[in-house]
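With one protein chain held back, the other chains of the complex are shown just where they sit.
Chain lettering (A, B and C) follows the sequence in which the chains are written, and residue indices restart at 1 in each chain.
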Amino acid sequence: MIRSAVVSDPIDVVALTQEAASPSAGATAIFLGTVREQNEGREVTGIEYSAYEEMAVKEMRSILDEACSKFGLASAIAVHRTGELAIGEASIAVVLSHAHRGPAMDALRYIVDETKSRAPVWKLEHYIDGSREWVGSTGARHP
Amino acid sequence: MIRSAVVSDPIDVVALTQEAASPSAGATAIFLGTVREQNEGREVTGIEYSAYEEMAVKEMRSILDEACSKFGLASAIAVHRTGELAIGEASIAVVLSHAHRGPAMDALRYIVDETKSRAPVWKLEHYIDGSREWVGSTGARHP
Amino acid sequence: MTVTVRLFASYAQTLGRSAVDIETPEGATVEDVVAAILAMPGGDRLPPRPLVAVNHSYAARGTVIGEGDEVALIPPVAGG
Partner (left out) sequence: MTVTVRLFASYAQTLGRSAVDIETPEGATVEDVVAAILAMPGGDRLPPRPLVAVNHSYAARGTVIGEGDEVALIPPVAGG
């Protein structure tokens, strides 16, 4: 099972974990990105995520395929959520399974890092003083 | 929240994830060890886990404390299950949260690897031909 | 030909819209499309070399745009 998605509803980690389960897997590794109450010293009240959905799904799928060929995964699922998220809510979930723990955790890192730097998703942070700001990396690695 | 446990009931990953949640955390990393249908070429029907419980709890707690001081975790929970497990069931869960994703995944690997090599837990694999065998590492790193 | 360029996040906010139509000659490249957008009113508030996607993949600056291609400017990403 290899699947990427952009969703607007809360991410159901249990369902994803069941979806990624495999009798050949000895290891399941999961990453959840959650909204923090603070960023670079400013108090955050929530984050509005937006995405170029078709491209985000495609780019995340490419990353999962890359991870499968690098690490030999039994399954890999990446889901990014968009919309208004409150503190503690999950914006991204990566769930994968592998026969062995080492490559499972290697693959988790690969998928999370690549998704953060390549998936066309943006966040508008809302601060306690009512201001809002786009947060972003330079994305300098791309052509 | 720092907690280690040895349990006989199935591991509830959702409850552990909620327990590890923190408003200061931007990343939650989870590892589940699951029973594989095969090990070293032999078809496995299930695994019976046993533990030196008091010591396993203490050793896992030491490992979590080490990870907290190395990586600065918001929370960390490690639970090992004992008893008869079927294919696909989780024998171990490590759930932790951290402000940032990099150290969250570093800490996950540290805790999982150390638990595997130090926690006094044993597995008796059951094979399809009815035979059983103790599976183990040499544990050569200990005094 | 007319190329529709999709805009997102801070770029959409900067230009006050989620897409712009650009008139380009046949054989126009990503570079040409970017230059046309930067020359629009407000375009000077975009970075000089924004990332561009063509048909949902990151595209090099020399990539030739064809009729019907989906082009988008991609602000610095911040997923996860």
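The rule we apply is simple: a residue touches a chain if its C-beta (ideal position, glycine included) is under 8 Å from a C-beta of that chain, and two chains touch if they have at least 3 such contacts.
Computed from a predicted structure; not experimentally measured.
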item: Left-out chain, listing which of the shown chains it touches; value: B
item: Sole contact to the chain not displayed, among B:14, B:86 or B:135; value: B:135
item: Identified contact with the non-displayed chain, of B:28, B:75 or B:115; value: B:115
item: Missing-partner contacts on chain B, residue numbers; value: 33, 49-52, 54-56, 58-59, 80, 91-92, 112, 115-124, 134-139, 142-143
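Following the convention adopted for this analysis, only the chains that are shown with their structure count from here on.
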item: Interchain centroid distance [CA atoms averaged], chain B/chain C, Å; value: 48
item: Chain centre separation in whole Å, for chain B relative to chain A (CA means); value: 23
item: Residue numbers of chain A (touch at least two other chains); value: 33, 112, 116
item: Residues within chain C bordering two or more other chains; value: 80
